[in-house]
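Next up is a structure, given as C-alpha cells.
Apart from one protein chain that is not included, each protein chain of the complex appears where it belongs.
Right after this comes subunit A.
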Amino acid sequence: MTRTLVVVGHGMVGHRLIETLRSRDESGSWHVVVLGEEAHPAYDRVGLSSYLDGKTAADLSLVSQEFHTDPRVELRLNTGAAAIDRRNRTVTTTDGAVLGYDALVLATGSRPFVPPVPGHDLPGCHVYRTLDDLDVIREQATPDRPGVVVGGGLLGLEAANALHTLGMTTHVVEMAPRLMPLQVDEGGGHVLNRLIGDLGLHVHPGAATETIHADREGRVDAVTLSDGTRLDTDMVVFSAGVRPRDELADAAGLERGQRGGFLVDDRCRTGDAAIWAVGECAAVEGRCYGLVAPGYSMAETVCEQLLDLGDARFPGADMSTKLKLLGVDVASFGDAHAATDGALEVVYANNAAGTYAKLVLSDDARVLLGGVLVGDAGAYATLRPLVNRELPSSPEQLLLPAGGGVSTGALPDDAVVCSCNNVSKADITGVIDAQQAADVAGLKTCTKAGTSCGSCVPMLENLLTERGVSVSKALCEHFTQSRAELFEVIKATGITSFSELVTRYGSGRGCDLCKPVVASILASLGSPHILDDEQAGLQDTNDRFLANMQRNGTYSVVPRVPAGEITPEKLIVLGQVARRYGLYTKITGGQRVDLFGARVEQLPEIWRELVEAGFESGHAYGKALRTVKSCVGTDWCRYGVQDSVTMAIRLELRYRGLRAPHKIKAGVSGCARECAEARSKDFGVIATEQGWNLYVGGNGGFNPRHAELLAADLDEERLMVLIDRFLMFYVRTADRLQRTSAWIESLEGGLQHLRSVVVEDSLGIAADLESAMDEHTRDYTDEWSGVLNDPEKLSRFVSFVNAPETPDPTIRFTEQRGQIRPAPVELPVPTVRTDQEVSA
C-alpha cells in the first residue's frame, strides 16, 4: 500500500531526502508531497553568491527533469506549513490545504539572525539567504557606493563576496578579532584578514554594530561601530549567523532544543514517532548543524528508516569546511582549534605568499587531530580523511609544497573521501573493483562522491590509478595515443595518410575506431575533400556516402538551410525532389528538412538537383557543425533585442564543414526568452541589451545539460573570436566522440580553465586557434559538389559494382500516413544478444 510522506521545506536537505528516497524506493511504497516556501524549487544555497556572477536560478537548481515528472512526487511551491495536527496526522498549508501524512519530515531550514540594533529594520537593510534576497540586493546595489556586511563568518564573507561582485565598496564588520572565527585560528585569521584586505575589502575586526542611521527619507545612510567608527553606507547586509525555523513546534506540542530547533534523537526523530526533522532546523540530541553535509547525513538516516533498511543513526557531523571565498582558499577540519588535551600544533606560514597551514597533532605527535589551511587549501583533500589516524609521513612532508602531500594508498579503507556525501574510500574502491566505474564521471554517478563541492575529485583520480584502472587514453588496439595526442602528431609531422601514420606511430591496420578519428583529424587539418584517395576507406559509412544511413541501408539527405531561413522557391524544390524520388520527408529539430529512403545510387542525382537549386550539404552525416538554430529575432519578433537570424546565418556559414570529435550543435536566441533553445547546444548565443552572451557545453541526448556562460555582453566581432577559439580548442583536445559538455567536464579546472584559455588566452594559443579557423573557413567547399565534379568519386555511388543500376533487392518499403517507410525485416538468423554484449 502506498503511504504518504509530507516534507516541509524544499531546500538542499529536503530535496536530498526525497531524491534518495525515490532512488531506493523500488516498490514505490511512498508518495511524497513537498512544500517549498520559495518560488524556486531546491537550489544550491551554498553556491548562492555565483548567482550574482553570471549563474542563473536554473544553473543553481538541484532539480532534474525526472524529479519534475516523477508521478510519485508532488511539489507545491510558494507554500509553507501553517500547522501540524499530530492526532489526525495532517499538515495545514499556508494556503489552507489540509494534507494527511503517514510520515512527516520537517526540513524548514533556518533564518538569518538579525541583531536587534537600532535601525536594523530600515529600508536598505537586507539579509542574505535566498535568491529573492539577492534579487533585491542586486537591484539596490550601486557600483562604487559603500555597503556594510554585518558578520565576518562563513556566511558574512559570502555576502561580502556578493557586494564586491556587484562593484560596491565593501566593509565587513566582525565582533571577533578575526574573520571566520569558528573555522580559523588566530594565525590563519590574520593571514585571511590580510588576503581579504588586499582584495580591496575593508575588514573591521573586533567591532560590533551599534547603531544604523537613516537619512531624511528614512533610508540607511551610515553605521556606527562599537569602537566609534562611523561608516557611511547605502546598504547593510546582516549575515551574522542563523536561527533554526522551528515555529511549528509549540502549537504542535513538539519539543525544542535548548538553543532552538526541533529536538530529535540520533535517528532524527522527534518525540512523535511519525515526525522527523533534518537539516538546519533539527537539534540532533540538542545540537544544530549549519552545514549541508551533516544535513545530508540526516536525510540519509531518515531515508533508511522510512524504507525499513535498518536502524540508521546520525553518525555525528564532520564540521570540516573547505571553501574559496573571493578567490581565497580557506579550509578547516577536525580539531582546528587544538582543543584536545595536550594537542600539539605544527604551523607553516609564508607571509610572502599569503599562505598559512597548521596541523593539530596528538600529544605524542603521531595522530592527526585537525588543521587549518588559508591561502592554499590544496592539501585538504588528502589531509581531512587522515583525521584521527596515524600520520603516514612527517608533518612537514604533509604541509610543505615540496612534500607532495600524501598518497591515497596510505588512507585506511574507512577513511571518508567525500565528506559532503559521506563516501568512504572503501565505497569508492568497491565500485572500481566491481568494474561499475572506470573513470571519475562513473564514480560520481555510482557513489555521488565529488558531486557537491568537488574537492575530492583529485583523490578519485588517484584511487582509480592506484586500483590499476589505467585511465587509458589509448584510442584502440592500434594506437596507444589519445585522439588529442594523434592530433598533435599529425599536425607536427604533416602526415597526410592513415597508412603512414599507423606504420610510423601505431600497429596493425586500424579499425572502425581509429580510422574515422584519423579521417576527422586530417579533415580538420585541411584535407581538400574527405573522400580523397585513401580517406574514403577511413570514413564511417555516413561520411563515406555524405548522407545518413537508416535501418534498411538507405540514406537520408539533409541540405543546409542556414538558421532555418528558406525561400518559398527553395522549399518547393525540396518538395519536388522528395516527390520525384519518393522520399519520406520530415522536419528536423534543427530547422531543416530531412529526406529519407534514398538508395546509394540515387544520392548523386538527388544532390545534383539540390545543388542546382542553390543548396549544399548540411553535414547531417558528419561529426561536424550541424545547424545553428535561431528564433526569428528583431526583424519580426516584438520582443527581440538583437537580430538572431543574421547572427545564426553568419555562424553557420563560418563553421560549416568543421570536422570535430563529435557533432556540434548551436543556437542563437534574440532575447532572454530563449526560443532557439540555445542553452541546450554545444554553443549558444543569447542576445542581451548590450550585445551577446556566449554559453558553451550544452547537451540534449543521454545526459541533458544546460550550456554555461563563458562570456557576457560581447560585441559581434569579439563573439566570433571567442567561438573560433572555443571550437578549435575543442577540435584539437577532446577525445573521440566526446561532446563539448563531457569535454569541459573532463578538463582539469572545468569551465574556469576553459575561460582562462579561450577568453584570457592563458596558454598563449589564441592567435593560432583563430588562424586555424580562418583557414578552415577560407578552404571550405561543398562536399556534395566535390563528388559531383569528380568522376572517380562518383563511380563509388552504385548499388552493385557489377550491376550499377540494379536496386538492392533487400530494400523494401511499405506505406504509412501517405509516405514510405522501411518494410519490417525478417532476419535470416534469429539472434539473441546477451546483456553483457549489449552493454559492451
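The rule we apply is simple: a residue touches a chain if its C-beta (ideal position, glycine included) is under 8 Å from a C-beta of that chain, and two chains touch if they have at least 3 such contacts; residues count from 1.
Everything below uses one rule, namely that contacts and distances are computed from a predicted model.
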Report the protein name recorded by UniProt for the chain absent from the figure; options are "Nitrite reductase (NADH) small subunit", "Protein FixA", "Na(+)/H(+) antiporter subunit G" or "Cytochrome b N-terminal domain-containing protein". "Nitrite reductase (NADH) small subunit"
Candidates A:P516, A:G640, A:G657 or A:G684 - the one touching the absent chain: A:P516
The one of A:P71, A:P143 or A:P809 in touch with the missing chain is A:P809
Given the contact definition stated above, which residue among A:F545, A:F683 or A:W743 touches the chain not shown here? A:F545
Residue-wise, where is subunit A in contact with the chain that is not depicted? 477-478, 499, 508-512, 514-516, 534, 536-541, 544-545, 549, 551-553, 795, 799-803, 806, 808-811, 825-829, 831, 833, 837, 840
